[in-house]
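All protein chains but one are shown in place.
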Amino acid sequence: MDYLFTEEQKMIRDLCRQIAREKIAPIAAEYDRSEKFPHEAIKIIADSDLFAIFVPVEYGGTGGGVLDLSIATEELSRACGGIAVCYAASALGTFPIVLFGNDQQKRKYLPDLAKGKTIAAFGITEPEAGSDASAIKTTALKKGDHYILNGTKHFITNGGEAGIYTIIAKSDRSKGARGASAFIVEKGTPGFTFGKKEDKLGIRASITSELIFTDCKIPQENLIAKEGMGFVVTMKTFDMSRPGVAAQALGIAQGALDVAVKYARERRQFGKSIASFQGIQWMLADMATKIEASRALIYSCAKMIDSGNTNVAKESAMAKLFASDTAMQVSTDAVQILGGYGYMRDYPAEKYMRDAKITQIYEGTNQIQRNIIALQLIREAAK
Amino acid sequence: MNIIVCIKQVPETTEVRINPETNTLMREGVKSIINPFDMYAIEEGVRLKEKFGGKVTVLTMGPPQAEAALKEAISLGADEAVLLSDRAFAGSDTWATSYTLAAGVRKLKEYDLIICGKQASDGDTAQVGPGIATHLDIPQVTYVKKIEEVKDKTIKVERMTEEGYEIIESSLPLLITVVKEINTPRVPSLRGLMRSKQAKITVLGVKDLDVETANLGLCGSPTQVAKIFTPPARPEGEKIKGTAEEIVVKLAEILKREK
Partner (left out) sequence: MPIQIIVEKCTGCTLCLKTCPFDAIRMMDKKGLPTGRQAVINFDKCTLCGACVPACKFKAILLQKEVCPVKVDFNDYKGVWVFAEQKKGKVQPIAFELLGKARELAADLGTDVSAVLLGDRLEEEIQELIWRGADKVYAVEKFELANYQDEPYTNVIVELINKYKPEAFLCGATSIGRSLISRIAIKIKAGLTADCTELAVDKEKKILLQTRPAFGGNIMATIVCPNYRPQMATVRHKVFPEAISDMKRKGKVIRENFDGAILNSRTRLLDIIDEIESTVNIADADIIVAGGRGMKSPENFKLLEELAKALGGAVGASRAAVDSGWMPYSHQVGQTGKTVCPKVYIACGISGQIQHLVGMQSSRTIIAINSDPYAPIFKVANYGIVGDILEIVPLLTKKLKEGTR
C-alpha cells in the first residue's frame, strides 16, 4: 500500500531497511543468545543520523515526526526487536525533554542525543507500580537548590547503558498523582546506581535493569516543566511513543511473515512446495492482512500526531493494542508454518514470537490500552 | 589530502537469475550497484579525509544512469562526483577505459591518492586500476589491506600477497587498489542521503577531456570479442544413495580413485 511518504520518509525507510538487512540481521541471533548490549549496532544507527530524527532541527536533529520514528522502528524491528527497542527507548527517554524541557535543558542534552553520542532511558515503573503508575514510591524532595532522590525503578530499558534518564518521582507525597514530577538524571551522579539486570524471554539484545537512587542529589534545573507535572509529562510522552511501540510490534510481525513466506516457498512436502497448500496460503493471507491493517492504523495515528492533534490517546492506544496483538498472532503462526524447525533456535521464527510478547505488555499492557480506549469512547458519548 | 576514488557501476550479480533454457544470464530487472570492491575504496577514502582533512572526489565512466552510483558515493561521504559519459566511450576495453579515466583524473588536477577496488565484479580483470596509474605515470600498489601511515607526501601500506603481506612505502601521488580486509564499509547517513539528493554531478564528454579519439571506445580497444558461447553443461552427476554407512563406503572408494 502506498502511504504517500515524503522523500525524507522514503529515505529513512530505505536506510533503515539496509541497516536491518546488512548490519542487524547477521548479528541478531548472537545478541539474542548472549544478551549483551548491542554497542556496534547502536553505533551504526547513531552514525546514520537515526537518533537525530526525533530531535528538532535547532537542537541538532533533523526534525522528523512520530511517523518518521515509526518508520525507522518498524524497519529495524524487522531484523531484531531487541536492537530496535534500544533505539526506540532512547526516543522515549528523549521525548520528555523535547516536549517539556526548557531551552537550556534542550541545548544541554539534545545535541548529544541526536548524534547518538549517548542514549536516553525513561524511568517510571517500580516493583509495586506497574499499570498503577500513581503508586510510585520514589521520592524527590526539594532541599535548597537541589532535589534528593530516593527509591528504586525497575524494568528500565537501556538502564545502565543510557547516559541520560528521565525519571518520574514524587516531589510531594501528600498529593497522589499530582505530586509527581519529572527529572533529568545523568549517569554517574553520586547516589545513582544500577541493580539487577533482567534475564528476559525476548528482546534479549536490549538491557533491562534496575535503577537505584540513594540520597541522589540533582540540581533543581534538572526538573522538567514544573513540580507536579510528572504525570502530564508521562501521559503526553506515551501518547507520542505508543505508535513507536506499535511500530516495533509491526516490524516484528512483518519480519515473522517474511520468514514464513520464504520458508513456505522453499519447503517441500508431499512432493510440492508447502506454499501451494491452501491451508498455508490462508494463514499467510490472514497474517499479511492483519499486518497491513496495523500499519494503516499506526501510520494514520502518527500522521495525526504530526499534524499537531494532541487528542490522540484513543488512537494511539488502538494502534499499540492492535499491532501488538497482531505481532503475537502472526509470529505464533509463523512458528506453526515452519513446523518443527520453527521451534528450533537455529531458525529465526521462534525469536520473533519471543520478541513479540513484550509488545503486548510494556508501555501500558493491552488491558490498560483497552481501558484508555473505552474511557475515551464513553467520554465522547457523554458529550 | 585530496583523494580520487574510481568506481564502476555493475549489475548486482547476487540477484542475477539464469534462463534455464538458454543457460544465459537474465539481466532484465537486475539492479545496478556500485562494484562491491569499490565500496571499500570509497570507505577508505572517506576515512582518510576524516583523519587528515581534504576532500574525496568519486570518478566513474559510464552511461548517464551511472550517476546513481556517484550519488550513492556522495551519501557515503564523498564530496564531489565526476561522470565521464559519451557515446564515443562505448565499447572500451580495459586499455581504453583506463585511458579515459586517466584523462578524467588529469582534469581534476590536484590529487595525492587515487583509490580503486581491487577488481570489478562483472569483469574481474583487475587491470583498470594499474592501467590508470600507468597512463598517469604514477606508482601503484595493488591489493592494499591496510594503510599504516601517511606523512609529508609519503605513505606506508600493507599489500596482500598469496603468502601473507608486504610492507611498501611510496611517494605521493600514488594509486592503490584495495581488498575487502581494509575496512568495513559504512551504511549511508540520513544527512549524507539528503546531500546526495541535491548533489550536482559534473558530467564530462570527449570535448571536455584532453584525449586522442583514436584511443577511445571501440577503436581504442585492442581486444575484440570473437565468439560467445555457453559452456557445455556438466553431465548429470551420479546420486549416491543408501544408509550413511553404505554412502561412506562408496565415497571412500571414489576418493581413493580420484586422489
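Lettered A and B in written order, each chain numbered from 1.
To be clear about the criterion, contacts are C-beta pairs under 8 Å (C-beta built on N, C-alpha and C of every residue); 3 or more make two chains touch, one makes a residue touch a chain.
In this text the structure is predicted, and so the values were computed from the model without any measurement.
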Inset, instruction - Could I get the residues of chain B that touch the absent chain, sorted low to high? - result: 11, 13-14, 16, 18-19, 22-25, 27-28, 36, 63, 87, 90-91, 93-95, 98-99, 121-127, 129-131, 133-135, 138-143, 156, 159-171, 174, 180-181, 214, 217-219, 221-231, 233-234, 237-241, 244-245, 247-249, 251-252, 254-256, 258-259
Legend entry - chain A residues touching the omitted chain (full complex): 26, 268, 346
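To be clear about the criterion, only the chains that are shown with their structure count from here on.
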Legend entry - Contact footprint of chain B on chain A as seen in their complex: 7-8, 11-12, 15, 18-19, 22-23, 44, 47-50, 52-53, 62
Legend entry - Touching residues on chain B, where the partner in the complex is chain A: 186-191, 193-194, 197
